Each structure stands twice: as structure tokens, then as C-alpha cells.
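Data first, discussion second: the structure below is written as C-alpha cells.
Yeah, one chain of the complex is gone here, protein chain that is, but the others are all in their spots.
Chain naming follows the written order as A, B and C, and within any one chain the residues start at number 1.
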């Protein structure tokens, strides 16, 4: 075991999978020689050569579109989109083809592949470098969407994503790429896709979050303790398929819930979570489920981004609101 | 007043706006000479010439991207995407630019424009011709999303969309393009964007729907009467911004709600509506809000599409479920 | 040959003249029997295409995109391919798919609104039909790239139309193919229209073939109604591809004799005169005259092969219509290798609903 941050953890996961399975390859803008603008693919090209760690032309649709072909023909492409803000050009291939090959061919052709992308705000970046549009992805049938919040989970989930028989979109909370260092198991280590994790136990209120928000929520959870409130914190880890079982069990216990996400509020994933709670645990609710989320505006440039991003203060406020109801 | 179906109603709205305002133009694939594959732009080119009813190259991103430029420079482009299934190639321009010009330039540049597209299933079409991805659009800040369900509303809303100072996505339920004929006012006629309509009054249960589902819901509402259930039916007409006021008033009265949409269930607009009800009318709820929606699968080819699309039977079942709770 | 016919210099490859005469020095070596077989296939495809149209008219099938007039382009190009090669059809490739081993029954089944028609047999390297115009050449590049990395000597062929060249994905596919020198043939059937939009509105370039220059490889314009020219060009492009020479674009200049699809009325946007001008260029007529000239064609033989075609087409129709209805829940079953709990829940509810309804 070695102490690693999330970038190093994902890198080691890629490294080990490429060693284990010669069909695994990474491709994207600057992922080869440069090792990725965030260094997630650092060292892969020098170790596995330019044919398995490939710098591509600057074209997101092209990257994921050829990856589909690579996958159908038996390779395991791990494509990188440099930022989730540049996911939109690739959406057509994802929505119209990647998510549908298995269904369209009634199982004859499949495209197990991974599309990685850093996402989320808080790094003082220019426009299009802070987006969180994961809810759009969760609305697309036929793909899985994974979002780690710790180095260990990141490694375990990237390995599972590479081994998954279906396309997996892997969203990396770049804000905490280097913020957390922890022991990350070397060698064979997987985390099952589709399973949320109870990060903190509590019986007064359930707080559901993912990605970079987990850290903010844990911070708030510690502070609300002083007010005698014991919060249970759930890190979804996979947002599609959604592990509503873990959420419901918790809400049935606590009777109260707050959902925290960076993405714009309207039609964000928070809405779906509320819908599931409403459908399956309405009678356990002692207060309306609260959403602490981004606003329905363009993500602001960094003079104002701290106002846009949910932080401990706003999360505390959300928890207090459901407790006071 | 003349009896018109939805195609004719939208056509007359376009016709009159192009007469009224010489800056209005339509562009897209087959919208000129052919008058649109559904004939919505029929006669516009012969009346206003090929410079105001323009056949473009086959490129969705190009169509809406140049439309942005046309709009900023003072024209009023009404772009057509041939089917919502071919919206994805245009999403990048919509998400990254069209929805952001005003904000990005702090009001200096704006792009009032309309993007029309037929959407929805039930016409025995090939793959990609039956999609309903309106929830993705409702998640994008900076645009408005309109969906008419009757010829009159279609005319009133297309006129309002053209006159709106901001970009409006106009989704046309092609399944009922010609199914309903009704009196449609000639000349100046507008329906405000952002206002839902109570189509049928009732006090036992609220059914929220839009587009082609309205007809199915009204059918179910009539049938459920025989069971002594009086359903209130709300046609959203605009899904973004969402008129939750009308929904909440109704739910506070009925205490029960069912939401019906064609789109895939998870992260569909139904989730957001449930979230709003949860946040603002939880205590009035006497039963969990029910979603009668498309499934989280690719929209099937037409041998099975009737199973995918919510019809009166499934809607009745949904209503019975919330009544029996 | 490809290099000699520079589209930029207005050159176009034509070997078989409309009157059946043939440029002997350019003629590919196709045995007479082979030519007869290919003619027979073209006849079969035309009749199958006709049948598909009438099935739709009779309400026995859904929308269909006919390929009448494009038989030489599809037969000539596919016949030039090898065993392991892959093709990536769009929606108008009935001929190409049939030539590459997709049973007519399956093709018809698909247009009858049944996904099972797209489940090709193991070893049949035909991608499912791609409806989004211009989007699938990327897949052909990806498969070709993989084959290259796997050390297989095969090529991939993307079939698309003139309209498809306007899409961004076409550009990205051509560019990736050039950069990674993938063994890919971009086979464009320029049938003069994208639904109602004429070729000249699609792009200001004189030819579509010249677009290849933007990506550092060569393109050639061929008479798409000339079986020999299409075959020869594809053959050469394939040899180049499998010997590491990289991609080639072939623009087959042809004409759609029929409507865009069964939902389309061509009289709205094209004059009958235009159609009349193209009729003498009919790809079948040309081969017929050629064979006639060599006394390899007779009225009787024509009648015979047509009758045989009708027979097997009727069988295919019967088989397609005889396929048992899909299980209602089938559309849930191919979303993932293993159904997700959420989907399972939805399927169970769906089945419960059917039960309640008494289906």
C-alpha cells in the first residue's frame, strides 16, 4: 500500500490494467507524450508505447466514435475527454451509438469502453472548465456513470469500469484530484459499479452526495454535530444505475434527507433521487427533501464561483432547514 | 378562423411572422424547396424566396451555430432540426454558446432564435425518429423549452417563441401533427411562454403532461370518471421555465398527482416535477406522486413501440394506484 | 490508377460505357461467368428492393429507403472485398448488406420494425445499419485501426451519401483515418440528393472526392453506375489499404431512381426530365448490353434469373413475416450484459401490467 492522491490512484489503476490486459489502451488529447493535462495518464506512453497511449487529433466526437469501433473489434479503449465542458461534442456518438450497439444488434456487437473526464468547479478555471452535467448522462439508457470521491474508490472503480462489459462514463472530481492522499491498495483492487457507500453513519438526517461534494458534506456533518444533529452521509459513487436501496434504507431510518450537488438544480440528479424517495419512502419522510445545488445559471467565472458552489455553510443551512421542519 | 391541424397552425404562425417582420427567416434540411419533411415550412420559400426559407447542408451543429451568428447580427432565425433524434450533434452549440451569449457578454450580445424539432414516438418510424429528450434541454440554463399539444397553442407559442428575446427550443409532438383539427385564430395570436394550462378541471387527482401525452391523458381522464374519479389535467406547454405554480395549486387541491411522459423515466422531467411538489406541497400529498413514463431503454422499433409509450391503460393504472394508496 | 484520376483535374473513372462498350485497357479481370453472376445479383437486388417498397405500400413493412439505381455501386464495391473485411452501411445499403452475407429475410425483418433483423450471424462482418447520417464512418475507422493494431490484413468500408459529407463526424473520421493511416475505404454514393437537397447545395466543392486532399490521402471519382469502374477502384483501394497504404475515398457518382424513402415524393423537388436523362445510364442496362455484345445474355436467361429471384425473394418475405413476434419485454433485454436492478424493476412492473391487462 502506498499513499496516493486521486490522480495517482487512477494512474495506477490504468497502469495495472494495461499490464494485465494487452487490449487496454488509452486515447485522447494530450494523454500520450504529455501524460494528460492533469497527469492522470502520466508514464503510460513511455511504458506501453505510442500505440497504447495515443495522442489523437483535437476532436471529441472522433475520439469516442473511433473508440466504439476499437471496442467492437476487441480492444478496450479508455478515452479521455479533457474536461466535461467539452463532452457535448461527443454526446451524439454516446447517445446515438455507444449506448446502443448492444441493443441495436441484439447482443451481436458490444462496445465495452471507458470515457474518462475531469468535471466540476472550484479550480479557478476559465469558462467550460467547471461544468457538472452528470444528470444528462444519467438520463441516457445503456451506459453506466461512475463518480469516485476518494483515491481508493477511484482506483477500484476505474478498474471495474475497464472490466465492465458495457460502456462506462467515468467522471473525475478534479477539484479534489490532489486534495486527498490516502492508502490505496496496490495490485488487484476493485469496487463494484452500482453500489453507494455510507461514508458516515447517523440517524437524524440523510445527506446524499458524490464527487467533490462529499468532502464538503462531511465537513458540514461534523459541524452540525455541535447542534446535536447526527447526519448520515451517502456517497453514491455510481449515479447510473442509481443505488436507491442504500438511500431508501437510510431515509427510512432518518426520515429526513438533503441532496447536495454542484450541477444546476433543475433536472439535476437531485430531482431523480427525490422522485425515488417519494415513490418508495414517502411515509417515512418527516420533512421535504432539501436540495442544496448549483443554480440554474451558467457556472460563473472564478470571482463568483464560490457563490455558485455548495459549501459547508449552504449545506448546514439545508440540514437545519429539514431538521427544523 | 379556420380549422387547422398542428402542422398548418405552425405554418400559419411562421407565415404571419415572416410577413410581419422581414428579419425572420427559416433554415434547415429540406425546409425550403421541399417545405419540410412534415410540410411545416410548406410554401415559405415560394412566398419569401430562397434567402428567407433556406435549404442548408446536412449538418445540425452548423445549422444552429450559424443561426447564432445570424441572430447576433440582427436577424431572427427559425432553425429546424429534422427530428429530435438528430438534436445531439447540435447540443454543443446549444449548451456551450446559444444558451450563453447573453451571459458571456454581460448582455452586449444576445441571440434570440428558435430551434424547432418534431419529437416523440408513435409514428412507426425507424430508430432515432421517436426520441423525447426534452429533460436534457430543461437542464440547460439560458434557454426556454416549449411544447405545444394543440394546433391553437402551437400557433400562439411559435409566434411568442419568435418574438422572445432569448433562444427558444420548440418541440413539436409529431404524433399528433395531423391528429387534431380545430379552430385556430388567424392573425395576431400569442400564448405566453411559461404558462401551463389546466385542460380539464377535477379535484381528485392532478395529472401533469405535455405534448402527445395530453391526448392520452384526457382519454384516461374520461374513462376514470366511470370509477368516480375526477381528474384535473395540466398541460405544461412550456417545460422550461417550469410553471410549478399551476401544478402546486392543483396538487394542494387534489392531494394526489400522476406525471406522464414518453421520455425515459430516470432523470426525465417527471423527476423535477416531483421534486418541486416535494419541496412546496409535501404536506398536501396523500399518496406518492406516480410516474407513468417511458422505460430506461432505447426506444424500440415499431413492433414493440406501443409497449414503450404510455397509453390510456397505463395512465389509468397510474391514477388508480395513487387513488388506492 | 487512383492517382491517375485526380478529381481536382476533373478526371472521372469510367470503364463500361452506357452502350456496353468497354475500355479494354482499364477493364478489371473479371471472368465472363463472374460478370454474369454479378449481373444476376444486381437483378436480384433490384427486384428485392422493389418488393420491399411494395411491402411498405401494402402496410406489411415500415418506411424503406430504396437503392434502385445504385446497384453497380453496391455490388461492384462489395465484390472487391475480402472475406474478413467489414462494411458499415447506412440505411440505403440493401444491396451491399445482401452481398456481404446478410440474408434478405433479415433485411426485410428490420424494416418491418424488428431489431432482430440486425443481429447478423457470427462471422458476418456487417455493422448494424446506422441511421444518423455521417456518424458511422468513425466506427469504420475505429474497427480498421483495431485490425491494424491486431495485425490483421483487412479493411473496412464505410458507406454513406453525398449529404453525409457535410456532417462534422465525416470530417473527424476522414481526419483520424489519415492521421492513423487506417485501412479504411470511404465509399460515398453521390446519388445527387440528400432527400430534397441537391448535391450543389451540399458543398461548393466541384467534386466530393477532392475532399480527401484535406486529409492527406487520395480520393477518386468513379462512374457509380459502372460496375467495372466501381469494382476496379475499390479493388485498388483495398489493396492499398491492406498493404499499409492507408485510407482512400471513392465517390461513386450515381442517381437515386426511386424516392428518398417510402415517405418521400420526389416530384416535389426534381424534374422528370432529370430522371429521364439518367435512365439510359441505368447500371443494369449497361452490363446487360456488355453481356449481350459477348453473346452471354439472352431474353430467356433474363426471364429465368428474374423468375428465380422472385422465387427466393418470396421465400425471404415469407420467412420474415413468419418470424414469431418478439417477446414484449425484449426491448429491456439488451441494454446491458446484466440487467441493472433499476431496469429489472421496470421490466417486472411492465410484465405485471401486461398480466393485469390480460395479455
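Note that a residue touches a chain if its C-beta (ideal position, glycine included) is under 8 Å from a C-beta of that chain, and two chains touch if they have at least 3 such contacts.
None of the values given here were measured: they were computed from a predicted structure.
A.B. asks: From the listed residues A:3, A:20 or A:124, report the one that touches the chain absent from this view.
C.D. replies: Considering the complete complex, A:124 is the one touching the chain left out.
A.B. asks: Looking at C:172, C:282 or C:330, which residue reaches the missing chain?
C.D. replies: Candidates C:172, C:282 or C:330; residue touching the omitted chain: C:172.
A.B. asks: Of the listed residues A:13, A:62 or A:268, which contacts the missing chain in the full complex?
C.D. replies: A:62
A.B. asks: Where does subunit C touch the missing chain, residue by residue?
C.D. replies: Within subunit C, the residues touching the omitted chain are 8, 166-172, 175, 178-179, 181, 201-206, 210-211, 213-217, 246.
A.B. asks: Given the full complex, what residues of subunit B touch the hidden partner chain?
C.D. replies: Touch set of subunit B with respect to the missing chain: 25, 51, 56-57, 59, 61-62, 65-75, 89, 92-93, 96-97, 101-110, 141-142, 144, 165-166, 194, 241-242, 244-245.
A.B. asks: Please give every residue of subunit A in contact with the chain that is not shown.
C.D. replies: So the residues of subunit A touching the unseen chain are 29-30, 33-35, 37, 55-59, 61-62, 85-86, 89, 124-129, 265-266, 295-298, 300-305, 307-308, 313-314, 317.
Note that only the chains that are shown with their structure count from here on.
A.B. asks: Roughly how many whole angstrom separate the Cα centroids of subunit A and subunit C?
C.D. replies: 40
A.B. asks: Could you give the separation in Å between the centres of subunit B and subunit C, each centre being the mean of its C-alpha atoms?
C.D. replies: 36
A.B. asks: Mind checking the centre-to-centre distance between subunit A and subunit B? Centres are C-alpha means, answer in whole Å.
C.D. replies: Here subunit A and subunit B have centroids separated by 31 Å.
A.B. asks: Hunt down the residues of subunit A that sit against at least two other chains at once, touch-wise.
C.D. replies: 89, 92, 96, 103-104, 141-142, 242
A.B. asks: Two-or-more-chain contact residues of subunit C, please, as numbers and ranges.
C.D. replies: In subunit C, 115, 132, 135, 168-169, 331, 335, 342-343 touch at least two other chains.
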